[in-house]
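Heads up, one of the protein chains got dropped from this complex, but the rest are sitting where they should.
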């Protein structure tokens, strides 16, 4: 696991059925990615001065519901580092049960919105976290 | 297209990069599904008195950014009607350009959270909308 | 009433108690203000190219809960037009019952964040809507 983030299920996350409303999970996922970049020393607030890292695609399976008060652990793995793309998996666990598994691709873009190579320092920080594969385009 | 919903990109949807923050797209998707059930005569507020229709999985590709003020059209198609599941695709278009394509599976569940057959009246409303296939489990 | 906007209470607005989670009301209020400026011919997406209209203060009383499916009508009144400020009241009604009453002050600011006089064309559009008072600083 490249990175972990604790996230309690709060009142604001839950719907009338008493479980997490799934768009709120995507806010948690975005928070987890943001916290990972913080942890790498490349916080989003700095990164966004010269580029952006939009999510190009994301696939998610919600395998069990989460309830108000549940203590989730979001785990992030780097599955692929391309020239300007980044493959991630993010899972949420609670007491040994998987709540969701997401697989996402992020892309580094310029302020004009065009894909661009990862800045060298950022690439160097990401590389050690790529899981079980040679990186490359 | 089984159903369409207009959605202007509002201030609240946009991030510091001036484009839609992708978790907000999932709120739009949920609104579109809710409006489709309304249109079928089975509004969510009534449906949730005796069951729920959580999203079991969703895969989304964001193919072009949307900006504040863009007039989106969300289009919904029913791709599969199972015993207790429902396959949907939801796309967003603006001026002929696709902004995202999502493919989702919803499941009808009891208040206790167990998958259950679609209520007969609801199934009968959904069936005419299944696209290009025989429905069945 | 200077402006009205219909807003059905959707699934996404509601909390585990089955009523609107109050921060969602503030999104509705912002949507209503945005729609009012649209209606005036000064859409936010255009206005934000040369300035911004942040909310400087807002006071809200939630007088009755709103439930999933309720058909709200948000009504907006202009109570005061200052050199760079705008006083508004926004209320939500459902079937003759008031759900909330909000009183807000917006300020027109430059891209650098400094209060500035309302652009002439915008001021001219706002003036006819000022309710029961002479406008001025």
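Letters A, B and C mark the chains as written, and numbering starts fresh at 1 in each.
Here is the rule we use: a residue touches a chain if its C-beta (ideal position, glycine included) is under 8 Å from a C-beta of that chain, and two chains touch if they have at least 3 such contacts.
Predicted, not measured: the structure shown is a model, and the values here were computed from it.
S.K.: Relative to the complete complex, which of the depicted chains are touched by the chain excluded from display?
M.R.: A, B, C
S.K.: Would you mind spotting which of C:65, C:82 or C:115 touches the chain that isn't drawn?
M.R.: Residue touching the chain left out of view: C:65.
S.K.: Since one chain has been left out of the picture, which residues of chain A touch it in the full complex?
M.R.: So the residues of chain A touching the missing chain come out as 9-12, 27, 30-31, 34, 43-46, 48, 67-69.
S.K.: Which parts of chain C are in contact with the chain that was left out?
M.R.: Contact residues on chain C toward the absent chain are 16-17, 19, 21-24, 26-27, 29-30, 48, 52, 54-62, 65, 113.
S.K.: Residues on chain B that touch the omitted chain in the whole complex?
M.R.: The missing chain touches chain B at positions 11-12, 14-16, 18, 21, 23, 68.
Throughout what follows, only the chains that are shown with their structure count from here on.
S.K.: Tell me the angle, as a multiple of 5 degrees, of the rotation that maps chain B onto chain C over the C-alpha atoms.
M.R.: Rounded to 5 degrees, the superposing rotation is 180 degrees.
S.K.: Quick one: chain A and chain B, Cα centre-to-centre, how many Å?
M.R.: Going by mean C-alpha positions, chain A sits 23 Å from chain B.
S.K.: Where the CA atoms of chain B average out and where those of chain C average out, how many Å apart are those spots?
M.R.: Chain B and chain C have C-alpha centres separated by 29 Å.
S.K.: Could you work out how far the Cα centre of chain A sits from that of chain C, in whole Å?
M.R.: The mean C-alpha positions of chain A and chain C differ by 34 Å.
S.K.: Note the residues in chain A that touch 2 or more other chains, in rising order.
M.R.: 16, 21, 23, in rising order.
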